[in-house]
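One protein chain omitted, others in place.
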Amino acid sequence: MIRHYCGLFGINSRQEAARHAYFGLYAQQHRGQESAGIATWDGTTLHEHRGMGLVPDVFNEVVLQQLPGDYAIGHVRYGTSSTSSLRNAQPFIVHHQGMDIALAHNGKLVNAEELRRELEEDGAIFRTASDCEIFVHLIVRAMRRKDLESAVVDACSRVRGSYCLLLLIGNKLIGLRDPLGIHPLVLGQLEDCHVLVSETCALDLLEAEYLRLVEPGEMVVIQNGRVHSIRLAPTQTPKQCIFELVYFGRPDSLIFDEQVYLCRKRMGWQLAFESTPDVDFVMPFPDSGVYAAIGFAQCAELPYEHAMIRNHYVGRTFIQPTQGMRNFSVRVKINPVRAMIEGKRICIVDDSIVRGTTMLTRVKKLRELGAKEVHIRISCPPVRFPCCYGIDFASRGELIAASKSVEEIKCILGVDSLNYLSLEGLARSVAHSDYYCRACLTGEYPVPPEEGCGRQVCGK
Amino acid sequence: MIRHYCGLFGINSRQEAARHAYFGLYAQQHRGQESAGIATWDGTTLHEHRGMGLVPDVFNEVVLQQLPGDYAIGHVRYGTSSTSSLRNAQPFIVHHQGMDIALAHNGKLVNAEELRRELEEDGAIFRTASDCEIFVHLIVRAMRRKDLESAVVDACSRVRGSYCLLLLIGNKLIGLRDPLGIHPLVLGQLEDCHVLVSETCALDLLEAEYLRLVEPGEMVVIQNGRVHSIRLAPTQTPKQCIFELVYFGRPDSLIFDEQVYLCRKRMGWQLAFESTPDVDFVMPFPDSGVYAAIGFAQCAELPYEHAMIRNHYVGRTFIQPTQGMRNFSVRVKINPVRAMIEGKRICIVDDSIVRGTTMLTRVKKLRELGAKEVHIRISCPPVRFPCCYGIDFASRGELIAASKSVEEIKCILGVDSLNYLSLEGLARSVAHSDYYCRACLTGEYPVPPEEGCGRQVCGK
Amino acid sequence: MIRHYCGLFGINSRQEAARHAYFGLYAQQHRGQESAGIATWDGTTLHEHRGMGLVPDVFNEVVLQQLPGDYAIGHVRYGTSSTSSLRNAQPFIVHHQGMDIALAHNGKLVNAEELRRELEEDGAIFRTASDCEIFVHLIVRAMRRKDLESAVVDACSRVRGSYCLLLLIGNKLIGLRDPLGIHPLVLGQLEDCHVLVSETCALDLLEAEYLRLVEPGEMVVIQNGRVHSIRLAPTQTPKQCIFELVYFGRPDSLIFDEQVYLCRKRMGWQLAFESTPDVDFVMPFPDSGVYAAIGFAQCAELPYEHAMIRNHYVGRTFIQPTQGMRNFSVRVKINPVRAMIEGKRICIVDDSIVRGTTMLTRVKKLRELGAKEVHIRISCPPVRFPCCYGIDFASRGELIAASKSVEEIKCILGVDSLNYLSLEGLARSVAHSDYYCRACLTGEYPVPPEEGCGRQVCGK
Partner (left out) sequence: MIRHYCGLFGINSRQEAARHAYFGLYAQQHRGQESAGIATWDGTTLHEHRGMGLVPDVFNEVVLQQLPGDYAIGHVRYGTSSTSSLRNAQPFIVHHQGMDIALAHNGKLVNAEELRRELEEDGAIFRTASDCEIFVHLIVRAMRRKDLESAVVDACSRVRGSYCLLLLIGNKLIGLRDPLGIHPLVLGQLEDCHVLVSETCALDLLEAEYLRLVEPGEMVVIQNGRVHSIRLAPTQTPKQCIFELVYFGRPDSLIFDEQVYLCRKRMGWQLAFESTPDVDFVMPFPDSGVYAAIGFAQCAELPYEHAMIRNHYVGRTFIQPTQGMRNFSVRVKINPVRAMIEGKRICIVDDSIVRGTTMLTRVKKLRELGAKEVHIRISCPPVRFPCCYGIDFASRGELIAASKSVEEIKCILGVDSLNYLSLEGLARSVAHSDYYCRACLTGEYPVPPEEGCGRQVCGK
């Protein structure tokens, strides 16, 4: 499975800020299921609670009572750059010269190792493996000579890679996106207070109004009900992560000012336009492929079916199956409707093939149930290069498309046909195709990765 | 929300019987989310564990270790006839004359009060409010004069209503359905052992083979690897619960030998055939309406869209929203995709309207987002009568269709048009339309209800 | 270890009855650490909560909120007659003919098997292995012809053995002791309401006033602020359990109208009077031997020391020690003060030797630390016969004094001298020596035990 990014939430001057953060994270739970945390400021003290697991498992009424205050930032995390543990859960809190700072981060620095080494030589001590802590050290060091905002700008000038940051310092709430705007961050309004979230679905749940994107390279400082904007770097062409639209974002969200639902439908439409097999119907692997499949079916004028059923209770921890239960983890998630499969020519639409193992198991199952033909259409070009900015596609050498041609993958999967969306098709599916990072598809990295990222995996 | 029935699972002569029961219940979790329980027999002792909550919350590895044995029955429950508490969770266990009996029940007796009174007059003591305990008393009393199987037949001759029973007594596993077969029960095979489940999706998860329905009025006795069949009552026309197909069953299940997915698609098709509005697209309220909407869209030759997004993490307990968050519980479950709604003429397909309040909130939301027209199509006739056999549609007088005409409901909801599937259309959607109980739609109760059930609510 | 009896608590017409029960059980925790339960009556409904573990583990504020009402009975249990499980935890609740009955029991019936068989033949079904359920069946059967009080009297006429019962039926609270008064039950007053408890230490914690013993063979019915007394059987010489004074009772309690502290001190005094060794000091094994040791030291005019230190945190579950940690469970409970042991002649006073294994380990430890002489004095005669009325001294054949002489035990333990208190000495330590059951010491059972109890173990 592709590991998600993180989800961010910030709010200022709002009673029960922690409760709002809870729901803001809850709506963005799909962005990180490993840990969750909230920090609040009550005018004198910074409070925090972090835990492993889903938002409703980490927080309850008793915990919320211990998070008083009108200011909050929150974070859900799916570990990318660091190992999985409570210590790495965010927000990250420090005390420095009488000041309490809470920081939450979504992204991945490419020069983290170098910065960490340099800071350690200067006496810095690290408690976690998270990039967050690097920011904190850089900011604190810069604050010896500068005010807070300038120190943050200074810190950002030192780092390279992807980063979306939220800072809560007293009743000042700061949000920023890296100069390429790799990850999303938007500004919303809830009555007289401001909200910063990764995805607009969090605004919808809170019934907050969407104001605008935080721009790439922009830092917004929210204080006393006013939003002040500071540029971190000269404007350049954004390179936003195309996978937010292909895979990560909730379809009801607006991300990078694009409606995710429509983008996916257009990807499906383009995909059908490029190559429609002669089949009885189109169906997705729920839930990731649903929207592309709908677009595909409409363009291809083929019936749309929903013949793989998802178990809604999956996601909770459960006990180990018995040894005899082969492919259990695949089967427990989705189960095909037998009567729809037997004797049918089927076109499956999905958004990606990473290692190919899950796809292979599912195709085999369809064959077992008597599918006459199985055609696969993928609503994104092949993922051939690793992401250096935060997506954990797969461990090294595991990306099937990195070393195999489409024809070879087709043979491995044993399907009647296999097509990926073309880069042109993908470009046509979004509003500003120039504004996207497509490094995992093309190998063209907008920020030069550290030694090791792109090269080792793909042999360049 | 319509409350589900219960889910049953039984297995004989299988190592790790409890682990199999765990997964058999897990696959049927949608049938009961209030409590779960498993009883096992290890050759000398009956073990049990029951708890409130979902299957993965009630059981873990430590608990499973305490459920040794090769024989198991399990139960998931959504309270119908009794109050919600651990005491009422099943299986129900008794010790009688050196014999340990475990019993699990899905259904509702209409003469429960009468039997309970009679048994109490004869000295019986009740620990729970469950119908299960009535069966136990009847069986034990009959066993004074008869062998076990005859005693069960005898007990069944005393009760009226709906019932599916599983009994585990030593290494004997018994399953039975009432003479009308109101609830489902099927027999499967897993290598050399037999499995009894409510829905076939549990067989799929275990990779067990589907053998056949337990027939209405049939009792199957499984022992030493053999299945023996006993008739409880003369054959009569079955009256199976139509709502299993309309709403309860998982779409990938075979229920009453009908493929749920196909039935729902046919209901949608018939519905479109009866009345198709002039709209831009068709969409379901996920997930209940998905399959009827697909059938509807195909018949009506309209685009199918999936423009209401379900939050996959809902279902877990979460904290209370703030006071300002109106209609929170509706909003947290599904969120519309704004860009798809504005200026559109939309046809919503769903499977039922019970009280109308949720539907009203959702329609209002669509209007707020700028829907030009909203048409509702319901893939089942109006639910005008209470169910006396186990479905908890709503408390008295709350069934909107019991007192309002379709035209009135349309006005209340403020929609441009509203149509329900006709009884004829429903009949055409299933294989043997005579074999179904439609009392909630027609008021014709196949088993005369106790004073109070049908009458009081509907004023007949 | 000697397993304790159970502890009972009942209260009527008191706000927050459950909270009072909580503290009433908390004060009597030493009487049962295996499970705890409370049932309350709120005027219309009987509520209950039971759980495995200590009172503070089973109950919390949330649970107490679910136990509303002004009437409560509670129970702590140390399994004697039935296996250890939540199902056997008390109070035992039944519904019968519109009436809710809660029952809690301390004792053990000698004709339980016979009654159980007889009731089962009459159609009774048992859910538990507890004697409680036998009472319930007997009472309910008798109520067909009689009012409640008479039915209870009738039920008591059928059983033989030891029993203290509390019943809560609506706003009627009933307490009773068997005709021999084997177990304790006292009546107290808290402002205008009545309280029934096993030991007076529970009254002290609640600041309730001690009124009087419930007499052997007396049933008290508390309703509308009045206490009504009914005799269960003709008055006879009581046979109260001497071990309540020797071992079970809290030293600050009044049991059978005797002050436990003083009784134990007198036992120690008598013991010293009968045989005082020439030693440097006297010390107890805490905490059981403390009070007898104090009496012993005073009579013998020897220094009292407290040179074995008890770990106050023992009692909680903890993880398993490593394999190398021999005799860990003994060592973790008490640790000797090295400097007090080396080169010393020591007299240990304790209240009993059951199997002798723990004593042996402790004596060895003292020898290891350099004790010059170790003398043991036991403040009770040898336990040579099993108890048939509820004490679980040890499993069969394990009572060291049943098959070994005092001289043999002395050799096994490897001590310099060993003396037990004489029967006469014990008699002199209590107020009415005729009023006590001493069957475990003499083999004279006041209620003839069922086949098997006394005989099999002791070979008579």
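As written, the chains take the letters A, B and C, and residue 1 is the first residue of each chain.
Convention: a contact is a pair of C-beta atoms (placed from the backbone, for glycine too) under 8 Å apart; a residue touches a chain by one contact, two chains touch by 3 or more.
Remember, predicted model here, so these are calculated numbers, not experimental data.
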In the intact complex, which of the presented chains make contact with the chain not displayed? A, C
Among C:Tyr5, C:Tyr22 or C:Tyr436, contact with the omitted chain is made only by C:Tyr22
Looking at the full complex, which residue from C:Gly43, C:Gly225, C:Pro303 or C:Gly370 touches the chain that isn't shown here? C:Pro303
Cross-chain touch to the chain not pictured, restricted to C:Glu207, C:Glu407 or C:Asp434, is C:Glu207
Out of C:Ile294, C:Leu360, C:Ile391 or C:Val447, which residue would touch the omitted chain in the full complex? C:Ile294
Residue by residue, what part of chain A touches the chain that was omitted? 48, 87, 93-97, 117, 120-129, 136-137, 140-141, 144
Hidden partner interface residues of chain C, rising order: 15-16, 19-20, 22-23, 26-27, 29-30, 54-57, 59-61, 64, 201, 204-207, 250-252, 254, 259, 261-262, 287, 290-291, 294, 297-298, 303-307, 309, 311-313, 315-322, 324-326, 331-332, 335-340
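FYI, only the chains that are shown with their structure count from here on.
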Take each protein chain as a node, join two nodes whenever their chains touch, and name the resulting shape: line, ring, star, complete or other. line
When chain B touches chain C, do the two copies use mostly the same residue numbers, with over half shared, or different ones? same
Which residues of chain C are in contact with two or more other chains? none
